[in-house]
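Taking it in order: structure first as structure tokens, then the write-up.
Note that one protein chain of the assembly has been removed; the remaining protein chains are unaltered in position.
Presenting chain A:
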């Protein structure tokens, strides 16, 4: 059972969270607990996960209970409430008008009818009621120790927005390259091979621009851009800095916002390194795995240093300097591109049933599928961090490799 109420300005933040999560998936879980109301979302190929937890003090009032009265007796069961993004997103589409008009918003569930009721009490006595049907489905949780990451950057949304403003809307992936001296956000190399996207951009951000800057290991990670943009607009609404936690390519990264009233975490798969493009994705993955375990050993100490730096996130910097950016048209990298690339294979991937995502598949070595591989590799990566609430098959190992 869930029952909560909020004011117009809180509705705006709540709606922004839903909008940010809509970048990840077309499904949304409402997951109330004593810690507050969590909104969760996982994309279909499990390469991105988002969770925004609103603490009970965020709301004007917040009530939650596990017991659901059934016909026979009281049974303890969590509210398993999965909503279609298509049904909930339109309700929170015009946030400025909601903020302006809504005096009070109440959200409560009617488990008997599998309904979430959202009521807006607006100016002029107008009342808007939305009855949204939900689906019984247990929420997924991702266990990811972001504080164990060797690299942590905390940046003000305004600075990050300036840094990524040059990327075009067609940009699907970005690469974040870090050294202790600077941070570079650039177009992904994978994508710059694409004939349709020949603009290659690089933005350098100095360590001074960050509220918190800790680089334990020089690395270069590539991840999806749209989730980053989603997180960015959300952090702009909450005026909270974004923390980026990451390690080496192939390991998931976390984008997070920690505020008094809410906590947001987006866990994104990153692209694994590709030592050789000819080999099958599976062997690629395994060789990657081996490399990864080495890295874990060498970085375990660096990781420990990061565990409790949360307090430092809050310290804020003065006005940042101008960002230095560089955009050039990449011609040389186009030469490699013999076969015209078709559209990204996201659609294909989403059709892969969950249980077979990590199965070995026949992959002919075309450049079109190389993208597909990359996506799949990201999928595999994040699955390894999914909790046991949903049983994922273990990744198949090829005999003879025996890496780990």
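Criterion: contacts are C-beta pairs under 8 Å (C-beta built on N, C-alpha and C of every residue); 3 or more make two chains touch, one makes a residue touch a chain; residues count from 1.
Simple rule for what comes next: contacts and distances are computed from a predicted model.
The chain that is not shown carries the UniProt protein name "Cell cycle checkpoint protein RAD1", picked from "Large ribosomal subunit protein mL49", "Ubiquitin-like protein", "Cell cycle checkpoint protein RAD1" or "NADH dehydrogenase [ubiquinone] 1 alpha subcomplex subunit 13". Note on the undisplayed chain: of the listed residues A:97, A:137 or A:168, the one touching it is A:97.
Touching the missing chain, out of A:3, A:106, A:130 or A:158, is residue A:130. Think of the hidden chain as still there; on chain A it touches residues 84, 86-88, 90-91, 93-94, 97, 101, 115, 124-133.
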